[in-house]
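A single protein chain has been omitted from the complex, and every remaining protein chain is retained in its original position.
Going by the order they are written in, the chains are A, B and C; count residues from 1 in each one.
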Amino acid sequence: MSLLSVKNLSVILATNDGPARAVRNLNFRLNRGETLGIVGESGCGKSMAALALMGLLPERSETEGEITLDGENLLEKSDAEMCRIRGNRLAMIFQEPMTSLNPVHTVGNQIMEPLQLHRNMSDSDARAETLRLLDRVGIPNPKARIDNYPHQLSGGQRQRVMIAIALSCQPDILIADEPTTALDVTIQDQILELIQTLVREEGMSLILISHDLGVISENTDNILVMYGGAAVEMGSTAQIFDELIHPYTQGLFAAMPKLGRARARRLVTIPGTVPDLISLPAGCTFTDRCPLATDICRNTVPPNVEVKAKHFVACHHLDEARHRKTEELFS
Amino acid sequence: MTAFLLICAAISLFWTPGSAYDITITNRFLPPSADHWLGTDQFGRDIASMLMTGTQNSIVVAVVAVSIGLFIGVSLGLLAAAKRGWTEEIIMRFSDFSFAFPAILSAIMLTAILGPGGVNSILAIGLYNIPVFARLTRGSANSIWAREFVMAARASGKGRFRITFEHILPNVLSLIIVQATILFAIAILAEAALSYLGLGTQPPEPSWGRMLNEAQTLMFLDPMQAIYPGLAIAIAVFGLNLLGDGLRDVLDPRLSRKR
Amino acid sequence: MTTESHPVPVLEVHDLVRHYRLPRESLLAEPGHVFALNGVTFEIYKGKSFGIVGESGCGKSTLARNVMALEPTDSGSVKILGKEVVGLSFDQLRPLRRHFQMVFQDPYGSLDPHHNVGRIVAEPLAALGPISKAERESRVRNVLQSVGLKPHDVSKYPHEFSGGQRQRIAIARALITHPELIIADEPVSALDVSVQAQVLNLLKDLQDEFGVTYMFISHDLAVVEYLCDEVAVMYLGEIVEKGRTEDLFNTPAHPYTRILLDAVPKPGSGQKRERIKLKGNVTGQTERRVGCSFQDRCPMAQDICREVKPPLSPVAADHLAACHFSDTVMKTG
Partner (left out) sequence: MSVFIAKRVLTLLATLIGASIVIFLVMEILPGDPALVILGVDASDEAVRALTIELGLDRPPLERYWDWMTGILTGELGNSYAYKVPVWELVEGALLITIPLALMSITLSIVLALSIGLYAAANHNKAGDITLMGISQLGISVPNFWLAILLIILFAIELRWLPAGGFPGWKEGFWVCLKALLLPSLALATVVGAILARITRSSVLEVFREDYVRTARAKGLSQQATLWRHVLRNALIPVLTVTGIQFSALLTGTVVVENVFHIPGLGSLVLKAINNRDTIVVENVVLLLATMIIVVNFVVDILYAVIDPRLKAHDI
């Protein structure tokens, strides 16, 4: 049995302009020790899916479907029960290391908090464990840093503190939502490497969320590509980069400038802009920008077809998408 | 509510149910009736008429006082933000310690020297409004100056004063309008307080604050007289506060929808 | 240098220095300084794109503001079309402004929400002096068309547009005076990948059409490689390497460039490569060291790096680097 399985997960946000379907019918599984990357552009629902897992969606929202952790459906749990799971079995790190730490508490106190909450540690035990954690996440001179306030640390160091908080109770699953987007490339490199090492050594599972295909490609076993709240393509990382099938995945990959590629070649562009979740078509969410779109795409949700072992694509025009070159597709 | 108040004031310019000034001792302490909607006071004056005329008075004081603060304060604030450096320092230090002299305190000083009067209370409230507007304007103007579109305007070769009028002022205006309605309410309160103390509007001009003062001596005889003028003030201020909140929501769409 | 084909540099920056004073930390200590630019020199030729890459705090945005004459320069020279702009008064600068315009990073913050598109785009015309209404309108129409917006968009307001379209408006504003030079400070970093490609292609097309010169600032090496002819890598207020894009990206001569290139995650491979690692922590911009500015983080630093500052010197044709061991770096590439 999978450690985590998500079935038909939908999230509906109430906005001032009407209900927005931030996540629609999402399905995936995650085994112990596996890493899953969720990739997509802004508003594709990747962060909302993560918050739904944590049970931390904004107030005015509804969730449907099933999120099963070790056979227990998290969506049926009360907030008090979720509090025992959050930070303990499921931990999360966020995009903005600048604002994700409380400015008025020392970093030490913020790391000690989950230890005292879930492990009932005494002050001195928690402090000793915090020193160990700070060392573990590569912060030099933990004894001095433990009593620092967040504003005294650099962005990279703050993100290390966030990782220490997430790691403190040895969770089963670590969810990292754009953990390096706000950081410089060289720091990003260090942080991703740290996450990789820790996940491997602690035997955790990882859900890594990013808009950056490069980050996802180098750090995950499996990939889930989202667009407009829906999963459009899913499979093992190697297989997906071997053969991109869904028109959106193809377009996204081709639109990205890549180091070392001939610069004379023009970038492929996907026409139009990232969609507004309120006015998406009922069928395939990519319809409005897709060169292959027909009437069926607009009205009928495309089935999830397993094109190869464990490589799923949701598209009505699979054959055409597979056999036409990306440049041809978007020209 | 504010509109109702304005209408009251406007009507009272031409017509009141009775006279706010005529003293008819025989009509003292009449209960409310068709002739005297809210009854009469200890001198037989019609309370409803006094209230309506008092509205005028409050509005005039508040308008003038807020305008003084608005024009001087906003100009100083814009100047401070545009010039930075020591100009800003001087203006802000100045407004810093003007904060130590709230309206009533400066009115006390002024009246101690110049004697009580309506003009002095306007001046005192107006003076108090200057630093309030100056601070608000400078604070938000500074944040606008830091925006990229201002940088773009400077890259277009526009000078500081042109940018102030084309970019800064329109962007801080909504905030200033909201603040003005709130200060308008505060000015009405302050005027009432000054008149109550006898430092503001002088007899025989009717004013809400003074009506309360007179009513207080009669509290044991006719408590209702102390209710009406206070209620009028509360309604006026309440209406203005609601107006301010409403304006904030209308003028600042960023609050209701982020990005 | 490349003088044969492009004899007149559109932009010449020579030994540009900019330091900011920090507020005092204590009453006794001297106030600190931020050494944002410590002597930057380069030139850009007509019709070319010059990329400036570096991480946050390397001084690239300060450089943009100084070249645009938006803040006072401490010392050095900035020549636009051969004319010195450092030290000019505001009024003297105004007529020159038509020659150099800027595109900013934030498509939300760079457009005044209270002005309509027509007014925003026409703003730089202020530098041209009085022009007729008809001329003004036709210019706005033309420039909107060339960035792919519709003529009736003039009366709309910024909030009616998406991020990518807003960036088109910002580009139209920069283009309206037919400038020689456009300074673009991270113009695509706030955009989604699919939209970023549209804007990058637009910038390329406009260069082909109008022969405009770009100074393009970015932290994204892939974007710079895609768009630029020449690149300078900045670290702590200095250019540490400069050269033609293909030379610099294929055979980097400075360890920092090498590390930057290695740190970029590349899609497709699926596997991580072995690579040189940065060591230590970021040196602040507030201290100045004897020797090389990169010494604390450099994996190959020797004694000489702590004593002698390496000059920016040629390592190959049109390729300069400031490293004592650039030969070794180039060989290991």
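Just so we're on the same page, contacts are C-beta pairs under 8 Å (C-beta built on N, C-alpha and C of every residue); 3 or more make two chains touch, one makes a residue touch a chain.
Please read these numbers as outputs of a predicted model, since none were measured by experiment.
The chain not shown here is touched by just one of A:I12, A:I67 or A:M162, and that residue is A:M162.
Screening A:A52, A:I67 or A:I85 for touch with the missing chain picks out A:I85.
Interface residues of chain A with the unshown chain, by the touch rule above, are 54, 56, 79-80, 83-88, 91-92, 94, 96, 99-105, 110, 113-114, 117-118, 149, 151-152, 162, 165-166. Interface residues of chain B with the unshown chain, by the touch rule above, are 93, 96-97, 99-105, 108-114, 116, 185, 189, 192-193, 196-199, 212, 215-216, 219-220, 223, 226-227, 229-230, 233-235, 237-238, 241-242.
By definition in this document, only the chains that are shown with their structure count from here on.
Rounded to whole angstrom units, the spacing between the C-alpha centres of chain A and chain B is 53. Once the centre of each chain is set as its mean CA position, chain A and chain C turn out to be 32 Å apart. Put simply, chain B touches chain C in their complex at residues 147-149, 151-159, 162, 167, 170-171, 253, 259.
The touching residues of chain C, counted against chain B in their complex, run 65, 68, 70, 90, 93-95, 97, 101-102, 104-106, 108-115, 120, 123-127, 159, 170, 173. Of all the residues in chain C, the ones that touch chain A in their complex are 55-56, 162-165, 192-198, 200-201, 204, 219-223, 225-227, 245, 249, 259-272, 278, 281-282.
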